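Note that this complex is displayed minus one protein chain, with the remaining chains in position.
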Amino acid sequence: MSIRDSGRKSATRRAVLAGSLAMGFLLAGCSGGGSKPGAVELTNVSYDPTRELYQAINPAFAAYWKQKTGKDITFRMSHGGSGKQSRAIIDGLEADVATLALAYDIDAISAKGKLLDADWQKALPDNSAPYTSTIVFLVRKGNPKGIKDWGDLVKPGVEVITANPKTGGGARWNFLAAWAYGRKAGGSDAAAEAYVKQLFSHVPVLDSGARGSTTTFVERGIGDVLISWENEAFLAEKKLGAGKFEIVAPSISILAEPSVAVVTANAKKHGTTEVADAYLRYLYTPEAQTAIAHNFYRPRDPAIAQQFKAQFREIPMVTIDKDFGGWAKAQKTFFDDGGVFDRIYSKK
Amino acid sequence: MLPGFGLSFGFTLAWLTLIVLIPLATIFLKAGGMGWAQVVEVGFSERALAAYQLSFGTAAMAGLVNAVFGLVVAWVLVRYSFPGKQVVSALVDLPFALPTAVAGIALTALYAPQGWIGQYLEPLGIKVAFTWVGITIALVFIGLPFVVRSVEPVLADLGREVEEAAATLGATRWQTFRHVIFPAIGPALLTGFALAFARGVGEYGSVIFISGNMPGRTEIAPLLIVTQLEQYAYAGATAIAVVMMLASFAVLLLINLVQAASRRRMGA
């Protein structure tokens, strides 16, 4: 036994050695890569649906910056759920610019991370939101349930897909748009709460984020109507299932303003304040605004908006600041523990 | 007396402290920072209790399913030969290698009302996706390798001599299994169950896709942690985490104590 065993043992040892050598090579292979020396590096921490948008804008800005200053620029892009991205920046993800789904998430970076001024929203035009969107309905081809407006969502037999507003930023816009309708139709907050409660009794699944609920509706074939960001609805209609869906514009909706800001403390540390500011200001130029419209966001520039008039339907919109007293208040009233959303589910 | 106690024990303790105990202590620290009264308020809210019930219940159910079928799988893999056995054996590790989110998406695709399996269950009135059944299925998937891989090496290592002796003494196959084989693999099976259970309680990635996340009904405890984080309430998140961890720890400790006691009884 001992001879065979020792033979086996040395073979084992050889195998282990070979394995560790292989790992060593892998390690060596890994250490390469990284950024070009001398190039400016800009970290843009964003939320999920802007991926295609910044894929279009980044090279254009790089060319513009090269022409203007002669310097090269490379981008580090990070995408994820808006709230999670905001927490990552607070916890030390060194973003030069934050381009998130709602002002509340950038407010949090200012309040909890102290990484930028509290009045950051004044730093850039239009509330620091170079593009906007709104909340619309996506229904299946031919609109079999005849859904025209919010009131149709609570008819018997209609299944509504929306994400969980406690975990998804986009879903909060959905909730507030529904609330706005309920308040307009019923004339009071109590009526709004009754409507929203009824609406959520038609929701069979609450995905954790907007993209999850789109997948549930489009890929799983669940539900009759998806409450969705307009840009996401366009994407689903044009890209995911061309010809299988239709967009319905409700009688009232909410102006969704995804915010952008230079994370000043990080930019200062990296020496990128100037380029970060130029990058965000570039978003307001006609070129970028055109790319924004191509990616289904509503452009701010009136001339570009005029060009894309056919694409975006006119919808009367409430705003978070005028009609809900700002994000901090809305978050506390509706979505924090013990808020309205918890209440409509606990009374069952 | 064997050598190496000091070295192995010391190293174990040091590494355990560095990687597990110190990091975990931070969640107690953070939760403690909000005051224990509030920890109780957040950690034992009505909603949290419903979520614990769901998480612990489905995890226990999935652990039981895995204990039964995992034992059969391990038995078949160790004792019998059949075509494709190697492939089957490799398949068992799949739940570890596949990212949990992918598992969740794949299972939802199968069991959603229009999925491969769901479309046949729907007419029978059986709903799997977006109910506790779906959660249990996801947890069975996640936990299976724990049972199989715990039992398999012990079963493989079990000498056949004892079984032969039992047979010589006139024991039927079932008697041999009950009185000889089962006691030997019992501790490993229990370990497998405990690990599958503990893992199931905390599982997040695969479950959120199939659970439906309806507050009070299909909302798992880890989802509550995430909703606390979404409110930037780190302390609230750690409060729920502390409650869950203490409960899991108690279950694991109980099982490990039972095992130690049964080993002493067997005189090993």
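We just call them A and B in the order they show up, numbering each chain from 1.
What we mean here is this: contacts are C-beta pairs under 8 Å (C-beta built on N, C-alpha and C of every residue); 3 or more make two chains touch, one makes a residue touch a chain.
Everything below uses one rule, namely that contacts and distances are computed from a predicted model.
A.B. asks: Using the UniProt record as the reference, specify the protein name of the hidden chain from among "Sulfate transport system permease protein CysW", "Alkylation response protein AidB-like acyl-CoA dehydrogenase", "Cytochrome c oxidase subunit 1" or "Nitrite/sulfite reductase".
C.D. replies: Going by UniProt, the chain not displayed is called "Sulfate transport system permease protein CysW".
A.B. asks: So which shown chains sit in contact with the chain we cannot see?
C.D. replies: For the complete complex, the undisplayed chain touches A, B.
A.B. asks: Would you indicate which residue among B:43, B:145 or B:212 is in contact with the undisplayed chain?
C.D. replies: The single option touching the absent chain is B:145.
A.B. asks: Tell me which stretches of chain B touch the chain missing from the display.
C.D. replies: Considering the whole complex, chain B reaches the absent chain at 2-5, 7-9, 11-12, 15-16, 19-24, 26-27, 29-30, 69, 72-73, 75-80, 82, 86-103, 105-107, 109-110, 116-117, 137, 140-141, 144-145, 149-150, 152-160, 163-164, 167-168, 171-173, 176, 184, 187-188, 191, 194-195, 198-199, 201-205, 221-222, 225-226, 229, 234, 237-238, 241, 244-245, 248-249, 251-253, 256-257, 259-260, 263, 268.
A.B. asks: Suppose we count only contacts with the excluded chain; which residues of chain A make the list?
C.D. replies: These residues touch the chain not displayed: 1-2, 5-6, 8-9, 11-12, 15, 20, 23, 26-27, 29-30, 33, 43, 48, 51-52, 76-80, 85, 88, 90-94, 112-113, 211, 214-215, 219, 235, 239-240.
Quick note on the criterion: only the chains that are shown with their structure count from here on.
A.B. asks: Mind listing the chain B positions that touch chain A in their complex?
C.D. replies: Listed in rising order, the residues of chain B that touch chain A are 42, 45-47, 108-109, 112-115, 130, 208-209, 212-216, 223, 226-233, 236.
A.B. asks: What residues of chain A sit close enough to touch chain B in their complex?
C.D. replies: Touch list, chain A to chain B: 83-84, 87, 90, 108, 112, 164, 166-167, 204-208, 212, 219-222, 331, 335-337, 342, 345-346, 348.
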